[in-house]
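The complex appears here without one of its protein chains, the remainder shown in place.
Per-chain numbering from 1; labels A and B assigned in written order.
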Amino acid sequence: MIDIQDLTFNYPDGRCALEQINMQIKPGEKVALIGPNGAGKSTLLLHFNGILQGKGRVKINDLEISKKNLPSIRSLIGMVFQNPDDQLFSLTVAEDVAFGPACQGVEKELIEEKIQNALHAVQLEGYEERNPYHLSGGEKKRASIATVLSMSPEYLVLDEPTSGLDPRSRRELIALLRSLPQTLILATHDLAMVEELADRVIVLKNGRIVADGKKENILSDEKLLFENDLL
Amino acid sequence: MLTGKLFMHIPDGFLNVPVSIVLWVVSVAVIAIALRKTGKQLGEKEIPLMGILAAAIFAGQMLNFSVTGGTSGHLLGAALATILLGPWAAVLVMTSVVSIQALLFQDGGLITLGANLFNMAVVGVFVSYAILFLLKKLFKNERVGLFVGSVLAAWCSIVLASLACALELAASGTSPANIAIPAMGSIHALIGLGEALITLGAVSFVFAARKDLLLADQKMGRTSKGILIGGSMITLILAVLSPLASSHPDGLEWVAEQKGFLSVARDSFYNIIPDYVFPGISNEAAATIVAGIIGAAVVFAVALGVARTRKKSA
Partner (left out) sequence: MIELYQERESLLHKMNARVKIFFTLVFILCVNLLPSRSWPAYILFFTLLASFFILSQLSIRTILLRSLISLPFILAAIPLLFTEPAPYLITLHVKSVTFTISQPGLIRFIAITIKSWLSLLAAILLTCTTRFEDLLAALRQLGLPKIFVSILSLMWRYLSLIVEEAKCLVRSRDSRSASGVNQRRPNGSLWWRAGVTGRMVGNLFLRSLDRSERVYAAMVSRGYSGEPLQVNVRQMSFQESLILIGMILFCMLIMVFSYLIH
């Protein structure tokens, strides 16, 4: 379970980014984090695996964010960033997918197996020796998800997964995300995707949670969506 | 594309082997020190930072910046790297850039890589650091010190690197010192202006957006005495040696001696075999003809072999 209590975070220049965030995400949930630009969605996501650390408490599976726990936490949380080029930093897809397990200390033979499984899950079999630069937008996105799947995380956290994708790649991505067993947390503008994938929606504005409930209730509340610059 | 390109990446063949080896030794020594120093100070963040900045400098060197009507400027980036990363990391970054340019793009030779590394990664960075440090002390206003320092560091790094290059060419006997040094010096004094202006523009841009990156104490604060001394020494040596060397038509004194020594060594080899094989035809001509025949035969055979195997597999 992801347990966040009274999380407050300020930017280096003093501005308030997150204020008194309280949320709990149980295993198996599919949560969508929505809100206008600048609401703090990405900032919040970065607190899940300790890249940013603010005031308050963040616990992942009862592990508090601390230097000792970070390696374990980062194995639990698979973070997929918005720009796949930032996530594919190796010379071949296989190297990128192997990076996570290698950092975890997995033995070589097992890594091979993990690479195969991850690529299979995202339907990029045969892409091992490909150069990330030459992949299409959709392929890059799927490859970046593979780099995280190979670490066998329990939670998948994705920042704006459908941004920049053409309609077909978007459909393929949504289908892929639907097929994955992990607990899903998506920060996004794409309400149509939220409709398809999520069962719970949290609305963020100006660093505060303004709504948290079932998808059907939130998405049908036009007044709420309009007030929060989502419609 | 080649106009105004820095004449600093020396190709193979233009420096003799002894000079190349000496400079290799010096460069490797400095790089080894840089590795140790960065190893101690490095946070984890530094590796992606160095790698990606190296790519940015590489890209910056590849691109054509139209500065005046016909000519264009190119960026070396040693000063910029020093400003953004601090001296030792800058040495590593510039080493990476120059090495890959040589290895993959043949921009500079492989035997002469040691010399090119010395000129661009060592002299370029050390001189930049020394000047930046000096000017930071001189001006109380951090902004002014940084900006003036950037301009001077950029210009001096180019000029001094080119002087080092010219001295190396002279020491190898490729270019007489009294022509190479003034020529290289004056050309790069001009190109250096481009570097200075571009560096200033870049620094002011980064300063406006992310002041924290430039004034961070960990970059410039922990004064590296070694580099200060090294940078100042390099500057002095080059500044003094260059006009001295230019005034001697034969270049440096010891080069003349070295040439004499070499011709002596060669002569003793030459006397091992008598000077003729056939009466009237010298060894050299005969050997050249024989080599030519062998060569043509081999190439023909290989081409035939390759063509046959291709036909078989087709």
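Everything that follows uses one rule, which is that a residue touches a chain if its C-beta (ideal position, glycine included) is under 8 Å from a C-beta of that chain, and two chains touch if they have at least 3 such contacts.
What you see is a predicted model, and the numbers here were worked out from it, not measured in a lab.
Undergrad: With the full complex in mind, choose from B:A29, B:V240 or B:V298 the residue touching the hidden chain.
TA: Of all options in B:A29, B:V240 or B:V298, contact with the hidden chain holds for B:V298.
Undergrad: Touching the hidden chain in the full complex, which residues of chain B are there? Just list them.
TA: Residue positions of chain B that touch the missing chain: 2, 5, 7, 10-14, 16-17, 20, 35, 38-39, 42-45, 47-56, 58-60, 62-63, 65-68, 73, 75, 80, 84, 92-93, 95-97, 99-100, 102-107, 109-111, 169, 174-176, 179-180, 194, 197-206, 209-210, 213, 249, 266, 269-270, 272-273, 283-284, 287-288, 290-292, 294-296, 298-299, 302-303, 306.
Undergrad: Hey, which chain A residues sit against the chain that's not shown?
TA: 46, 49, 51, 71, 74-75, 77, 79, 81, 83, 85-87, 89-92, 95, 99-100, 102-104, 131-134, 147-148, 151
The working rule: only the chains that are shown with their structure count from here on.
Undergrad: I'd like to verify one number: the distance from the centre of chain A to the centre of chain B, where each centre is the average of its C-alpha atoms, in whole angstrom.
TA: Those two chain centres are 45 Å apart.
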